[in-house]
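Removed from the display is one protein chain of the complex; every other protein chain stays in position.
A, B and C label the chains in the order they appear, each numbered from 1.
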Amino acid sequence: MKRAAFILVLLIGLLLAWAAKDFPTWGDPHAPASSSPVSSHFISNTGVDTEVPNMVTAVLADYRGFDTMFETVVVFIAGLAVISILRGGPTRRTRDREFVVDFEPDLIVTNTVRLIVPVIQIFAFYVLAHGHVSPGGGFQGGVAMGASFILIALSWDLKTALTRFPIERCFTVAAVGIVIYAGIGLLSMALGGEFLDYAHLAKVLPVSPEMARYHAMLGVEIGVGFTVSAIMFALYASLSTDGRMQDGL
Amino acid sequence: MGLELFNTLILSLLVVVAVLSLWVRDLVVSAVIFAIYSFLMCLLWAEMGAVDVAFTEATVGAGVSTVVLIATIFNLKRKAKD
Amino acid sequence: MVEDGSIFSQLLVDRLNYFIYIILLLIGLWAMIAKNNLIKKLIGMSIFQTAIILFYVSIGVKEGATIPIYLPEHDPHGSHLKVDVNGSEKMLPPEVLESSLVPGYSNPLPHVLMLTAIVVGVATLGLALSVCLRIYRGYGTVEEDELLEKLEREDARNTGRPRRRRPRRAPSEKAVATEKLKSGNPRPRQSRTNRKGAKAGSSEGTRNDSTKSVTEKRKTVRKPRKKTSPKPKEDNS
Partner (left out) sequence: MSDHIVWIVLFPLMGAVACALSGALSKKLCYPISVISMIASVWASVHTMMQAIESPVHEISYILGGWSLDLFPRGVGIEFRADLLGALITLVVTGVGLIVTLYSKVPVQRETPGKEPMYYGLFLLQICGLAGIALTGDAFNLYVLIEVAALTGYGLIALGSNRAAAATFNYVILGTIGASLYLLGVGYLYLKTGTLNMVGIREVIEAQSLYDSPAMQVAFVLVLVGILIKMAFFPFHAWLPNAYCHAPSTTSCLLAPLVTKVMIYVMIRMVLTVFGVEFSFESTLWTEVMPWLVAVAIVCAAVMALAQREIKRMLAYLIVAEVGYMVGGVWIYNYYGLIGSIFHVISDACMTLCLFLGAGIILEKCRTTHFDGLRGLFAKMPLTMIGFFIGGFSIIGLPPTCGFFSKWYLITGGMVSERWEYMVTLMFSTMVMVVLFFRLIERIHLAVDESGKNLGKGHGDLGLTEEQTRFDEAPLTMLVPLLIAASIVMIIGVYNQEVVDQIEVFLRAYNLPTGVSYK
C-alpha cells in the first residue's frame, strides 16, 4: 500500500514537473494570468468602480461577491455539521484523557487574558472595518473575534466562555451573518439590479453608486464576520469537548 | 537578492517542516510543527505580495486550525503509530 | 520560455516556487494516502491544500510589483483628488489607472481565490476532525489499520441480515415479527433476543441452513478475520 502510494505520488510529481516547463517565467508581468483583461480591469478600474483602495477586498466582496457568499455558507455548513455530528454522544467522558487538565484557572494567565481580550476584540473590529484600505476584512476580523472567545475558553474554562457566547447563540449569529449577506444582495435585487449588484443601493443610500458599493461591501463583510466568528468558536467548543459542551480543554 | 535568499530559505524550511510534522510520533508536537509550517507559509506569502492571503493564513491556518487540532488531539490518543 | 536544459535544472534555478509547491503537494498527497493515523492524514490534507494555495499565489506574483492596494497617489480617496478651484476644495471622481501603471501592482485575483480556498480548507479540517472524534467515540482508535480491523469485524457480525439493530427502542409490531425470523440466527450475541423468539416455530432448521450458506458466501466476499469472526456453525450445534 505504502509503496503503491509512493509510486503513484511520484508519477503525479513527474506529470506536474513536466507541465512546469510550460509555465511563464517567474514574475513575468506579461504572463497570461497577469496581463489578461480581467486582472488588468481589476487593477485599473477598482478605484473607479467601487472607490475601494484595497483591490483584494473589492474583488472579494463585490466583483466575486457570489463566491464569498458561498464561502461564508461553507463555514456555516462546517459549523452545522460539526455540531450535529458530535451532538448526542454520551454525556460523560467514556475514555480517560491521557492528560489531566488543571481545573483551577491560573491567576496570571486569567489576568493577562482579561487585559488582552478587549484589545483583541477592538483589533478584530478594526480589521473588519478597515479592510477596505488595508489588508483585512470579514474573515480575518471574524476569526480574530472568534479567537478572543477561544482564548477565554482556554484561560478560564469552556463554561465561562459559553456563558458569554452560548452555542445556540452561535448558531443564531452565524445564520444572521448569512442573512445580512444575502439580504444585501436581495435588497439590491429588489431595487431593480441583479443579485448582489450593490450599485442599486444608491437609490436608498444618500451616496453615489460607487460609494454605495463601498458601503455595501462593509455590510457584507460584517455579515461574513458574524458567521465566521460564531462558527470558529462553535468549532472549538464542540471539538474540544467531543460535543458535550462541558469541561473542555 | 536579499528577498530571493529569504524566499529560498523559507521554501527549503517549508519542506523540512512539512516532513517533520508528518514524521513526529507525538500528535501535539505534530500539530505545533504544523502551526510553524502555516506561519512560514504566511511569511512567504507576505513576501510575495499577497498580504490578505498572508493575514488569513496567520489567523486561520496558524491560529484557529492549530487550536482546533490540539483541542481534538486532547480528546484522542496522543501518540500515533507512525 | 527556455527550451534547452533539463526540466529539473530549470525548475531549481528559475522556478523554485513551482518546484517546492510540487514537493509539498506530493508530501501532502502521500500523507493522505499512506499515513496510518487519521490526524496525520488530516495534517497531510492541510499541507496538500496549502501547496495548492502556494501555487496560486505564485501565479499572481509580478516582478517589481507592489501589493494590490493602491498607493496614495492612485488612491480613489487620496490627496490628489482634492484640487484647489478658487480656494475651495473639490473632490474629483477617481480615475482609471493608466495601463502603464498596471504592472506595478500584483494580480489581486489569485489572492481572492485563495482567501476562499483557505477558508474552505479550515472548514473541511474542522468537519474531518469531528468525524475523527466520532470514530474514536465508536471504535476507540484513530489508527487506520486498527480501525479497518474493527470495522471488518463489525461488518462481518452485522451484515444487515434481519435482526434487531437498536435494542433501546421499544419493539414495534414489525420488529417483533422480524425478531421471530432471526431467533434461530446462530450468533452469540443473540441471547437477549432469544427469549422472545423462543416460540419461533418449526422453521428454524431451514432458516439456519439458509443463513449458513449466506454466511459462507459472505466470508468469501468480505474475508472477516478468522480469530474474531463469529463462527456460526459451531455455535449453532
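Everything that follows uses one rule, which is that a contact is a pair of C-beta atoms (placed from the backbone, for glycine too) under 8 Å apart; a residue touches a chain by one contact, two chains touch by 3 or more.
Only a predicted model underlies this, so the values are computations on that prediction, with no experimental measurement involved.
S.K.: Need the list of shown chains touched by the one chain that isn't shown.
M.R.: Hidden chain contacts in the full assembly come out as A, C.
S.K.: For the chain left off this view, which of A:Val56, A:Ile83 or A:Leu235 is in contact with it?
M.R.: The single option touching the absent chain is A:Ile83.
S.K.: Pick out which of A:Pro29, A:Pro53, A:Pro135 or A:Gly193 touches the chain that's been left out of the picture.
M.R.: A:Gly193
S.K.: Against the chain that's been left off, what residues of chain C make contact? List them.
M.R.: Residues touching the hidden chain, for chain C, are 25, 29, 32, 38, 41, 45, 48-49, 52, 55-56, 59, 109-110, 113, 116-117, 120, 123-124, 127-128, 130-132, 134-135, 137-139, 147, 151, 154, 159-165, 173-175, 177-178, 180-181, 201-203, 206-207, 210-211, 214, 217-218, 221.
S.K.: List the chain A residues touching the unshown chain?
M.R.: Interface with the chain not displayed, on the chain A side: 15-16, 18-19, 21-24, 31-39, 41-42, 62-67, 70-71, 73-74, 76-78, 80-81, 83-85, 87-88, 168, 171-172, 174-176, 178-179, 182, 186, 188-189, 193-200.
Assume only the chains that are shown with their structure count from here on.
S.K.: Edges wherever two chains touch, nodes for the chains themselves; is that graph a line, a ring, a star, complete, or other here?
M.R.: Its topology is that of a complete graph.
S.K.: Report which of A-C and B-C is connected by more C-beta pairs in contact.
M.R.: A-C
S.K.: Go ahead and note the Å separation of the Cα centroids belonging to chain B and chain C.
M.R.: 19
S.K.: I need the residues of chain C touching at least two other chains; which ones are they?
M.R.: Counting only residues that touch two or more other chains, chain C contributes 17, 23, 58, 60-62, 65, 67-69, 106, 110-112, 115, 119, 122, 126, 129, 133, 136.
S.K.: So which bits of chain B are touching at least two other chains?
M.R.: Touching at least two other chains: 51-52, 56, 60, 64, 68, 72, 75, 77.
S.K.: Using the touch rule from the top, collect the residues of chain A that touch chain B in their complex.
M.R.: 54, 56-57, 60, 97-99, 101, 127, 135-137, 139-140, 143-144, 146-147, 150, 154, 232, 235-236, 239-242, 248-249
S.K.: Going by the contact rule set out above, which residues of chain C touch chain B in the complex?
M.R.: It comes out as residues 16-17, 20, 23-24, 27-28, 31, 35-37, 39-40, 42-44, 46-47, 50, 53-54, 57-58, 60-62, 65-69, 106, 110-112, 114-115, 118-119, 121-122, 125-126, 129, 132-133, 136, 141-143, 145.
S.K.: For chain B, which residues are in contact with chain A within the complex?
M.R.: Residues 51-52, 54-56, 59-60, 63-64, 67-68, 70-72, 74-75, 77-78 of chain B touch chain A in their complex.
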